[in-house]
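Chains shown are a subset, placed as in the full complex.
The first chain written gets the first letter, and so on, giving A and B; residue counts start at 1 in each chain.
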Amino acid sequence: MSSTFGSVFRVSTWGESHGAGIGVVVDGCPARVALTQEMVQKELDRRKPGQSDITTQRKEPDTVEILSGVVDGKTLGTPISMMVRNVDARPAAYDEMAHAYRPSHADYCYDAKYGIRPLSGGGRASARETIGRVAAGAVARAVVQSLYPKMDVIAWVESVHDLVCTVPPHLVEREEIRANDARTADRHLGVQMAMEIRRARNAGDTLGGVVACTVRNCPVGLGDPVFDKLEATLAHAMMSIPACKGFEVGSGFRAPSMTGSEHNDIYFYDGKRVRTRTNNSGGIQGGISNGEDINMRMAFKPTATISAAQNTINDRMQEILLRGGGRHDPCVLPRAVPIVEAMAWIVLCDHLLRQRSCRL
Amino acid sequence: MSSTFGSVFRVSTWGESHGAGIGVVVDGCPARVALTQEMVQKELDRRKPGQSDITTQRKEPDTVEILSGVVDGKTLGTPISMMVRNVDARPAAYDEMAHAYRPSHADYCYDAKYGIRPLSGGGRASARETIGRVAAGAVARAVVQSLYPKMDVIAWVESVHDLVCTVPPHLVEREEIRANDARTADRHLGVQMAMEIRRARNAGDTLGGVVACTVRNCPVGLGDPVFDKLEATLAHAMMSIPACKGFEVGSGFRAPSMTGSEHNDIYFYDGKRVRTRTNNSGGIQGGISNGEDINMRMAFKPTATISAAQNTINDRMQEILLRGGGRHDPCVLPRAVPIVEAMAWIVLCDHLLRQRSCRL
């Protein structure tokens, strides 16, 4: 089940980096949800390469075709198949790397696992696979917002290397994120981040960072104890994004240094609505959403492909010196933002649909 | 599917904190694996309450009965059902709390989700649920080690509040962990940690910390791209443990401040074996194990139940003052160690069995 995610709302992606294309089938989407090609394309445009000078220069229009499951702008309740053709694959660019095991790439592991791998591009380990996730996320969002129009998911680049954005999650605005190429929550900082990324690229190097994500106006009750706690499925979703090395919710890795009396979120009635005075729980208690904002942070490593020369090995038992080819992002963070949002929408949509059979 | 974990090796737990007992059914366990009641009991004894004065004083022998799937010390390939009876449930102790929503507990969320909850104990959200995980983990370990006898999983308490154990993962020894009540990797530090925990308890408070875990001698090739990457399923498993707020693998949240040239793990041949000079990847690349140690860290919040009085609300729309009753751990970390190991074994066993159908 390696390429399928979700329990009721199920997302299955397919496609290799340098193959015919990339696609996704969404099964379990409810009928009669408004969905158009434009809604999906809009999200893909936020992910596609070449949006600015700090992303990969691979030229891919990433135009999506909806092949099934939608008629006249409404879902049918049947599987929604969507596809993006690969246009600018340049297998030749990978020739010298064909038999190399690039450091911190998946080449060696795929070979060891399957005994075969596409000798060009990253295959399934390529960031192009995430096209399917973003397309499916657009469907998930349409489902969720048709039920909860005010519910929203916002992700942003919280840090690039040592540049940190300190805007607190509840003050983050989508406009601000759109207004800078680095996709951080402060457009002025974004300019600095972009410069930092260019500087690393020019030095033949790459950078990592943190993506933060907040879910607003989430209904109470999402998440399935015991194993499919909301934070556990979110962690699964986020840690499945290429280059993600860490996940935390609410107080996260700050929790260990707090005492119970500091950490506990005190309940009170805000009119008839139950709320908590603090939100160290990150909107989730016992694996179930409590109605407060769900706050997550994801650590991303620097892109493994660097243009500086590196020692490594190849699949012929030789040690070699490798200089990075192909076209890659000097920093994955800006393009990770719509992917993080997509995975959050997918998880939330799945739990929302699962929730419908919890009570009669 | 909330109470089932795993794809081929499937673990389903059941049972409420103050009900008849706690159990687990393991389906998909291969036939003819050596398994005895003692092997399971030994792991449960590491988890059970009352091992020292820094854990809850609830008296539970936690004696496991294997009800099916094993004959004459060998698995049959059929479901293995195991059960532990609850002995020392004291529903009365919870009377005053019956209708209270305890801060940072699951009470309110369960009520909101299901419209019903057991008015005594934490129900499924209780740490007693983890008995089933530990029992299943013992089965998983038996399966894995019958194939890879040298493969091992070791977890330890890396920190309690501000006390941090700095023994590097590859030097951690099981003997040292066993030799201190705090279950850290340095017995002398363990004494201090235990004192810190007692001090917090006496102050009516509780503490959190970090549990670290390392997997040694893991074969290359485990983990299923795309969604079921090894780190993604490990994150899912760990974040499903009560009180876990964060997960990281390898460089984790240190990765964002590194450059690609610093972070990349350079391959070399150690004789015929492929190895990496550093291990920022934490033993996993592209979602697949590369043969290096798999290193993880999990953040645990301080226990939500404190004996100091707290403001909160009840299920009758009232704001109340609550003083914690029941018997709870002042710090969950020491008892989380066998649970973390169990979840790691379960994930690894599942991937090991899944791996068998990847190639013919």
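Here is the rule we go by: a residue touches a chain if its C-beta (ideal position, glycine included) is under 8 Å from a C-beta of that chain, and two chains touch if they have at least 3 such contacts.
These numbers come from a predicted model, not from an experiment.
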Complete-assembly copy number [criterion: all chains share one sequence; 2 shown]: 4
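Note that in this section only the chains that are shown with their structure count from here on.
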Interchain centroid distance [CA atoms averaged], subunit A/subunit B, Å: 26
Subunit B residues touching subunit A - in the complex, by the definition given at the top: 1-5, 7, 13, 101, 103-110, 112-115, 124-125, 129, 159-162, 200, 204-210, 220-221, 223-229, 231-240, 242, 244-269, 272, 274, 276, 280-282, 285-290, 299-306, 308, 310-313, 317, 319, 355, 358-359
